[in-house]
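Questions regarding the structure given below will be posed in turn.
Every protein chain but one is kept in place in this view of the complex.
A, B and C label the chains in the order they appear, each numbered from 1.
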Amino acid sequence: MGTGRIEAFSDGVIAVIITIMVLDFKIPADASWHALGALVPGLLVYALSFATIADFWINHHHTLAAAREPSATLMWSNLALLFAMSLVPFVTGWVASAHGSPLPVASYGVVMLAATLSFVVLGLVIAAQQPINSPARSTFRAFVRKGSVVAVCYALAIPLAYVSVVVSYTIFIAMPIFYILPMRIGGTD
Amino acid sequence: MGTGRIEAFSDGVIAVIITIMVLDFKIPADASWHALGALVPGLLVYALSFATIADFWINHHHTLAAAREPSATLMWSNLALLFAMSLVPFVTGWVASAHGSPLPVASYGVVMLAATLSFVVLGLVIAAQQPINSPARSTFRAFVRKGSVVAVCYALAIPLAYVSVVVSYTIFIAMPIFYILPMRIGGTD
Amino acid sequence: MGTGRIEAFSDGVIAVIITIMVLDFKIPADASWHALGALVPGLLVYALSFATIADFWINHHHTLAAAREPSATLMWSNLALLFAMSLVPFVTGWVASAHGSPLPVASYGVVMLAATLSFVVLGLVIAAQQPINSPARSTFRAFVRKGSVVAVCYALAIPLAYVSVVVSYTIFIAMPIFYILPMRIGGTD
Partner (left out) sequence: MGTGRIEAFSDGVIAVIITIMVLDFKIPADASWHALGALVPGLLVYALSFATIADFWINHHHTLAAAREPSATLMWSNLALLFAMSLVPFVTGWVASAHGSPLPVASYGVVMLAATLSFVVLGLVIAAQQPINSPARSTFRAFVRKGSVVAVCYALAIPLAYVSVVVSYTIFIAMPIFYILPMRIGGTD
């Protein structure tokens, strides 16, 4: 039984998170191109958040598949991850409605940093559950190293929003791509 | 383990999408027949979107059941499909509130086209995973051909909204019926 | 594989329906007893809808467990049931906000009638899938008979709302109790 229900519950939460983001798209008052154009920034931020959460989900899939027992640390680092992710719809909507202002962009970075750090802790917990010197253990160590790089990038994006939000946006867009690129999907080893 | 979690996650997302559409039905300010009548166009558009998404879901069910490995292309074409579908509540609400205007109707067509194209890519990916000359492979080729016809129809519905929204509506209503009719549900071959 | 995914998808939809109803409880503008008191009718209607949907869910559980193949009729009568149920949050909110007016109460009856009729069709489909003269077949015939009685009661509650909403409310409250009482939960036979 073990970790199956944690996976199912996490999937449920992530499915709701990724879907309710669209509720922030208020239906325009009129049917003009101008009203549609006003939705474009929001749509782009939504697409970015969708891709980032999808990325988290794929990695979550690979990570939890290797979990050996649902320890308390695993449970709570997973819940911390879900909590951080649950704030993504809020910061997505805020960035979309106040684009150009540094504070929402920095807040977006804070939420992503929190999610990434929770993921790193989750990775460490599951790495420690693997047999010593096993390939799975070194895979997870690589996963944790990569997550740490991502965390540093998100951490940099926070103050950089006050220099230029474009730099922060670039980091936000680069992260899911960086996450995906080198990881072979379909195998945790 | 394989594709089971992808199915479960997709089901979760689709279940939320199909259900939160109803949140666009604002509770009328009064309890009059007039207020109820004002909801009728919205209810019809909602029923159409519900049937279309249900249709996507049934086809998704048959498609993913034949998937042999959760490759990266499969994962991302599936996520593209979910992303396109996640915009259905928005365009549904927009068409319902601005019925008669061509732009929301054309946008509805764009979202449905994007979803159908993602589905065609997903079908191609899974077709390529079937053994050469197997019946499953030819079934999937038929599925992809049919999806391409649907995509062309949705593509036509976009400019036609500027000629007559009734024509576009007719295409939107015809599509889920066309999808269902020839496919024997209960078997992918 | 069969009907498992239909059950899982239906569960997802029902879980969202039963939960988003609470979004209609607007947070009061102030923290007074008066504001809390104003929520009481809504809370009662919500509790009624929650119990009714829970009841549908329990029966759905028993019904689908006996399904032998996911035929097209089964699929679409199930989707009709989910569609009717998806309108419950709307009519619940309307009854709660316009209590005393007959039209919302009659609409509530219409939605419940539609859901019950879909359930009866679903029951007939699954009854027909059982071996002739099997105990399961006679159980399902009993289930369909009972559902028909419920449908007649809901049908009566619609015009009766214009005589007295209290009579309709009484029917709405009696239905889930009637549904539960004689059915032994834990066995479909």
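Rule of thumb we're sticking to: contacts are C-beta pairs under 8 Å (C-beta built on N, C-alpha and C of every residue); 3 or more make two chains touch, one makes a residue touch a chain.
Values in this document were obtained by computation on a predicted structure and should not be read as measured data.
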Candidate in contact with the missing chain, chosen from A:P89, A:G109 or A:G123: A:P89
Interface residues of chain C (partner: the chain not displayed): 7-8, 11-12, 14-16, 18-23, 25, 27-28, 30-33, 36, 47, 50-51, 54, 57-58, 61, 65, 180, 184-186
For chain A, residues in touch with the removed chain: 1, 5, 8-9, 12-13, 15-17, 20, 23-24, 69-72, 75, 79, 82-83, 86-87, 89-90, 93-94, 97-98, 101-104, 107
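Assume only the chains that are shown with their structure count from here on.
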Distance-to-centre winner among chains (Cα means, whole assembly as reference): B
Chain A on chain B, rotation in degrees - Cα superposition, rounded to nearest 5: 90
Chain separated most widely from chain C, comparing mean CA positions: A
Inter-chain centre distance, chain A versus chain B - centres from mean C-alpha coordinates, in Å: 26
Centre distance in Å when chain A and chain C are each reduced to the mean of their C-alpha atoms: 37
Residues within chain C bordering two or more other chains: 12, 16
